[in-house]
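A single protein chain has been omitted from the complex, and every remaining protein chain is retained in its original position.
To keep things simple, chains are lettered A and B as they appear, and every chain counts its residues starting from 1.
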Amino acid sequence: MEIFDRVITGVSYYPEHWGRENWKTDIENIVDMGMSVVRLAELSWGVMESEDGKFNFDWLEDFIDTAGKKGLKIVLGTPSEATTVWLRAAYPEIVRVDEAGIRHGGRGMHCHTSPVFRFYTGRITAEMANRFGGNPHVIGWQIDNEFRAVDCYCSACRHAFQVWLKNKYETIEKLNNAWGTWFWSQHYNSFEEVELPALKEVTISTSQILDYKRFVSWSTVDFQSRQIEIIRRAAPHQFISHNSLGLYPNLNMYDLARDLDIMAWDAYPHVDEDFVNMAKTHDLIRAAKHGNFWMLEQKNGYFNGSDYNLAITPGLVRAWGMFDISRGANGVLFYRYRANRWGQEQNPNGILRHDGSKRRAYFEIQQMNRELAPLSEKLGKTTVEAAVALIHNYDDIWSAQAKKQYTNFDCHKLEDDFYRVLLSLGITPDLIHPEDDLSPYKIVIAPNLFLLSQKTADNMKRFVESGGAAVFHIRCGQKDTGNVMVDIPWPGLVRELLGVTVDEFEAFPDHMGNSATYKGKTYPIRWWADVLNPDTAQAEALYAEKFYRGKPAVTARHVGKGRAVYFGVAGCRELIGDYLGDLFRDYGIKTIRTPDKVYITTRKNREVSYTFIINLGTETKEIDPCITGTDLITGKKIGMTVQVAPLETLIIEHQ
Amino acid sequence: MEIFDRVITGVSYYPEHWGRENWKTDIENIVDMGMSVVRLAELSWGVMESEDGKFNFDWLEDFIDTAGKKGLKIVLGTPSEATTVWLRAAYPEIVRVDEAGIRHGGRGMHCHTSPVFRFYTGRITAEMANRFGGNPHVIGWQIDNEFRAVDCYCSACRHAFQVWLKNKYETIEKLNNAWGTWFWSQHYNSFEEVELPALKEVTISTSQILDYKRFVSWSTVDFQSRQIEIIRRAAPHQFISHNSLGLYPNLNMYDLARDLDIMAWDAYPHVDEDFVNMAKTHDLIRAAKHGNFWMLEQKNGYFNGSDYNLAITPGLVRAWGMFDISRGANGVLFYRYRANRWGQEQNPNGILRHDGSKRRAYFEIQQMNRELAPLSEKLGKTTVEAAVALIHNYDDIWSAQAKKQYTNFDCHKLEDDFYRVLLSLGITPDLIHPEDDLSPYKIVIAPNLFLLSQKTADNMKRFVESGGAAVFHIRCGQKDTGNVMVDIPWPGLVRELLGVTVDEFEAFPDHMGNSATYKGKTYPIRWWADVLNPDTAQAEALYAEKFYRGKPAVTARHVGKGRAVYFGVAGCRELIGDYLGDLFRDYGIKTIRTPDKVYITTRKNREVSYTFIINLGTETKEIDPCITGTDLITGKKIGMTVQVAPLETLIIEHQ
Partner (left out) sequence: MEIFDRVITGVSYYPEHWGRENWKTDIENIVDMGMSVVRLAELSWGVMESEDGKFNFDWLEDFIDTAGKKGLKIVLGTPSEATTVWLRAAYPEIVRVDEAGIRHGGRGMHCHTSPVFRFYTGRITAEMANRFGGNPHVIGWQIDNEFRAVDCYCSACRHAFQVWLKNKYETIEKLNNAWGTWFWSQHYNSFEEVELPALKEVTISTSQILDYKRFVSWSTVDFQSRQIEIIRRAAPHQFISHNSLGLYPNLNMYDLARDLDIMAWDAYPHVDEDFVNMAKTHDLIRAAKHGNFWMLEQKNGYFNGSDYNLAITPGLVRAWGMFDISRGANGVLFYRYRANRWGQEQNPNGILRHDGSKRRAYFEIQQMNRELAPLSEKLGKTTVEAAVALIHNYDDIWSAQAKKQYTNFDCHKLEDDFYRVLLSLGITPDLIHPEDDLSPYKIVIAPNLFLLSQKTADNMKRFVESGGAAVFHIRCGQKDTGNVMVDIPWPGLVRELLGVTVDEFEAFPDHMGNSATYKGKTYPIRWWADVLNPDTAQAEALYAEKFYRGKPAVTARHVGKGRAVYFGVAGCRELIGDYLGDLFRDYGIKTIRTPDKVYITTRKNREVSYTFIINLGTETKEIDPCITGTDLITGKKIGMTVQVAPLETLIIEHQ
């Protein structure tokens, strides 16, 4: 789609919140800021269908026409996240039931398997698509709003879960075998006996919980697919996206992305945070469709869901926008045009204040659009190309939710440690699915493969044999994808590849730990220690304390040019840093010592490269990007170490 | 009523807990302590109506006659807080339903809108009033016991809430407009569609929650009114009061006080606390009816609801009694005569132990009564006259409950900071309703006016124009009373009066803050900073840090002799102290440097003044009360700085 090949900005607008008398000025302001796109209607069901079957889109069409005439393009949201009062009064069953069996609402907390909910959300979607599918100003759609995967325990969900299980396992005996139901007397005689893992259950299998979590994620994706089908039919030339929550753990982003034309997410960072999660989410969302993405909501003002709110530092809104673009965003839609006055969101979250006056963000966005205007076309055709991939494994996340096991075994923290090391080395990785094609990468790191499929094991083996370096981590391969412990020595399916056996382990409390030596230096180990017996692998780091002192903590096995590393320790970011630094050097991957809160990324294509350096901190920092080029913002030549001021962005064009 | 014009003491007694054989001795002891009043029957429904409609008041009348003959006066409590077992067995619906839809009891946790509950509580009240309305020993009544505002989510409450809303808004469109129901699709087609803000709701408006909180407070006051009507009819010459919880946030004390003859509250301080909340409650309860009040329960022994219990320091019971009187109590009834043996309250909470022996409290109360006897008549005719008022705003409390927003924006802490500064300056303020008559005061401080009505804005304007000084605080005027953000520049309706506009703000987390300079001194700011653009106002204090350094933090606008101050910072008690100290000096209000735990207050009338100085701490303290007079306890002349020993009370008579 042509719109995707440029870098554009836009904004959320609610024509129904403000009198028509404001529309003209508001549209002029939007254009004046240099924006191209307006997002509408995503929570406006009550205005579009105020009574059952009584539709009113005239106001919306009027606004679209008015804005369209000024050159603005429209993205329409389907309104399924915020159902109407009359619908819930008539059909209380569309509201989620919690694990105690209590109806438990909250915005978006609907039963996504409910036929009633699917009927009514499908109907309003169809009505909208029929009305606007051919509208020349409407370029695309957003399905629903910030999908979470709602864990509903109603009878419709129980039925749907049983059907889902039947499709997966075919016979109840296969399910019994997969879950090991002889444990704790959980044997099922039929699929109809399988309950949801609710509070009333006497014994719940962790395999059952894992399948339930897969089912919940699947049912959300399936709910999205139904709306996509409807829109595709009526609006074949308009794109479809979703403003995802990004790192939200309960919804598989790879599945969610599959049917969408472009992936998107909503960013609400704190003013004083380090923005690592924002970067990580960019890297996940980009990899989910292996391409550029949009921000459908980028915070520009005060947030409504936090313990504190700092004034937005002058320059920060522009810096956020640049940051989005640097990691692959081609569209940045700010949330929202004017601050909302009612209900749960009353902080000044608009580019305009409640009283309609302009905040600093107005002028910063305007400035950013002016700076980007000459670049928009060329930049829009570049992408981020990662040499390093980090495997992001929903099976491990959900298995840990099914049973957390240990305070200091937290798959998010494990992933985070590796990710932060990559940032500090100036590396922008892709966050990929374990079964993704690994051939584009030189190095693949798998912080979490507690659950390991044969397909993933083969994928990694092929990668190593082709010359790649694969870094495996503690606990990998100990479970099959049914969440059952394997009955072969650890690390299970990759034991031969790694050439090492795990003998025993320690999951440390806060008051204990160990240490390991690597190349003569000693590093603290705080969370986990696997005691290793190498077979064909060589020891890389050794334990320095306790009864297994001298045993390997990290091993590597060389397979031609490839390498299979077992990293048997966790809670040791310093050791990860030094070890990965050496590994990257061996593999010819350039590393750049990057200070905290400074972000460096390159977007490129065959013709040109743009290296972004952005300082999101409050102090000037020094960095040597190891390239020669011209900063397109200031026009300065860059040849070696540069100083980057707080909230400064450099866009260095080079070959 | 004559009894209100004297200072008297009394005690709670439960004749039904102890054999009649104890009555004689117990009454003699009560008289021996110098008490005049006995409180009876407030939790005794089960004994008075052991089966539906089978009443038994003989035991009560017998006790009243026996006590009355010894000169004691009786206050009777209606027993509605503790319903009987048979009533709940027959009508489970009288018990509160919680927000999850689960029946959730606890003492007093009844549905106050339930017709069944109103019928049975009305009937027992009428039976009691008919029996004792003419009894010469009975002087008054206490309605129920320590009203909380029970947030019940049953169907009766839903119906009553809808009726309440219909009375308030008249048409559903007015409600839709007031709440802004276009936000998040919350549009209502009829009042019958409006639900209580329960767990099952998908979207709940903060306006809806605020109205629900008003409704809950109202329904409690309305429940009280029904009992008042019944008693007034049958007992027109007996007074009616209620033993309130004072600072309990969910019940509007001003509304509760309206129909009562005299306001009262129950005090259960910790032995080692600073007693600031006790003082503040005195100042609220006194202002709620603008007159003297009673203590219907004053702790004298161990408490039953706390994490620890220290022995009552010798002298402390007397000091508490004196403290109550100093701030406007004319009656002090101690809780309770003899320690209770059963159920939830088994600590030695009586003046007598469980075994009937006398604790020290017996002799301290006796001593206090002997000391007060010569003063009782004269003191009883004096009152506390405040020159400073502190606005206590339930709308702000409830709006914050509807959505807390920030950890460090806590309207109770904001109020507390100003109150503690007043205490440290020796000022006894009234805690008043925002629409109260302000003409008696020289200075009015409004820590919380986030929600500002036109009426209150006018009230404050009139006050300033008449020469008063009004101190407004952060966030004031940002919302209308519908809990909706205004669409005019902040501080909204008082912007012209204050001559200042709020540009932006910071709600700080614990790890951040700012500082401000005032008269050359720098003060830390920990919770909140409003960045101000003065128009007709002058800057009083300036920020010292961050990008808005040099911008005003506090402004003042002079209007004739009046002054309108905008205090744009919070979490800065030292700055408040110095600023208010200067303001009081300008307005000719005498301040007295008062150490922690020392309390100074004056009761007076046209003839005489009594200044109380009470040291509730454990160390001797020095204070200069700036008056000349005689201490009525010791007979000593007071002319300048005095030493006050731990738990010592001075009552200085002066002109």
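Points to keep in mind about this one:
The definition used in the following text is that a contact is a pair of C-beta atoms (placed from the backbone, for glycine too) under 8 Å apart; a residue touches a chain by one contact, two chains touch by 3 or more.
Everything numeric here is computed off the predicted structure, so don't read it as measured data.
Of the options A:Trp179, A:Trp265 or A:Phe584, the residue whose C-beta touches the omitted chain is A:Trp179.
Shown as candidates are A:Glu193, A:Glu229, A:Asp272 or A:Glu435; the residue that touches the absent chain is A:Glu193. Only one of B:Pro92, B:Pro115 or B:Gly639 touches the absent chain when the whole complex is considered: B:Pro92.
For the options B:Ile8, B:Met33, B:Leu72 or B:Met109, the residue in contact with the chain missing from this view is B:Met109. Summary of contacts with the chain left out: across A:Pro509, A:Gly550 or A:Gly639, the touching residue is A:Pro509. Take subunit A: the residues that touch the chain left off the picture are 100-102, 179-189, 193, 199-207, 403, 405-408, 479, 484-490, 504-509, 512, 531, 546-548. Panel shows subunit B; residues 14, 16-17, 43-47, 50-51, 79, 82-86, 88-89, 92, 95, 100, 102-110, 272, 306-314, 339-348, 353-357, 359 of it touch the chain omitted from the view.
Operating definition for what follows: only the chains that are shown with their structure count from here on.
Work out the mean CA point of subunit A and of subunit B, and you get 50 Å between them.
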